[in-house]
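The structure that follows is given in the form of structure tokens.
A single protein chain has been removed from this complex, and every other one stays in its place.
So, chain A:
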Amino acid sequence: MAQTDVHGPPTTKAGPPGPTAPWAAGPDRAFTRDLRTVKVLWRRETIRFGRNKLRIAMGMVTPLMFLLVLGTGLNSALSEDSLRDFRAFLFPGVVLMSVQAPAIAVGASIVWDRRSGFLRQMLVAPVRRSAILVGTCLGGATSGAAYGVLILLLGPVAEVPYRPGLLLVLLQVVLVSFAFTALGVAAAVCIRRPETFQVAVSLCMMPLFFLSGAMFPADGLPGWLGAAVRLNPLTYAVDALRRTMPGDGSAAMGDRAASPEWWGWTPPVLVETGLIAALAVLALAVATRRFSRVE
């Protein structure tokens, strides 16, 4: 940003006596400022997250239901030869599910901030709007990852042992929750009414989760279902998690390949992870573009 009168006496004749605070006109590098903005927004989201203990507990209910009730139930109902451990198969999906809700909630905070006016208060600060969004997304990624860690701690229940490999999984969880937040933020920037946002989110999340290969193998499905699953970006997040996770989740459903295939080719984990990263960047770019527009 162009700063003409950085040092020396104020050259502007305008304004009341007494210079503007010296730090305010200081040689503030754009990058330092962006970084600071990101940090401030991140801290706000994490403070808000940590303060709502009840919400944290509530957020754990659904994933636990899936893992412990549905997982255990299907485990005993399904025949031995088609399935070794459904819980092990389901586990990556449960992790994803636990990450998704808090990440989206952070995206939703933008909608509420708009309604409450807090957003406008931020917009009038001398900071870049993209930095506000990045900070918010990192806050969401952190909140999401915190849930992810809580669920990952339950790994042994689903025959996922504590191994150093879990750290890689954690990195993926952070990436996935960043992507979720970015998607939520993009939706929040485009949809301005909280009610509409809520409807849109709940309308999207259920199908996305069901079509992600979290609950059944992504390959060898009937045509229409297979196509939908392959088009769903979540499929690759679930699969990347499952293949990175220590233990035997991929083989837990017997001989059926759990991974999606592209014309007979199974994309490697790195490609799948790259897809999620690309999705996150795309969502962030869309959000920034819309968000930076001045009325």
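Just so it is clear, contacts are C-beta pairs under 8 Å (C-beta built on N, C-alpha and C of every residue); 3 or more make two chains touch, one makes a residue touch a chain; residues count from 1.
The rule is short, and it goes like this: contacts and distances are computed from a predicted model.
**Student:** Given the options "ATP-binding cassette domain-containing protein", "Glucose/mannose transport system permease protein", "Methylmalonyl-CoA mutase" or "Phosphoribosylformylglycinamidine synthase subunit PurS", say which is the protein name UniProt records for the missing chain.
**Tutor:** So, among "ATP-binding cassette domain-containing protein", "Glucose/mannose transport system permease protein", "Methylmalonyl-CoA mutase" or "Phosphoribosylformylglycinamidine synthase subunit PurS", the name matching the hidden chain's UniProt entry is "ATP-binding cassette domain-containing protein".
**Student:** From the listed residues A:N52, A:N75, A:Q198 or A:T266, report the one that touches the chain absent from this view.
**Tutor:** Once the missing chain is taken into account, the touching residue is A:N52.
**Student:** For chain A, which residues lie in contact with the unshown chain of the complex?
**Tutor:** Here the touching residues of chain A are 1-3, 10, 12-18, 20-21, 23-26, 28, 33, 36-37, 39-40, 43-44, 47-48, 51-52, 116-118, 120-127, 192-193, 294-295.
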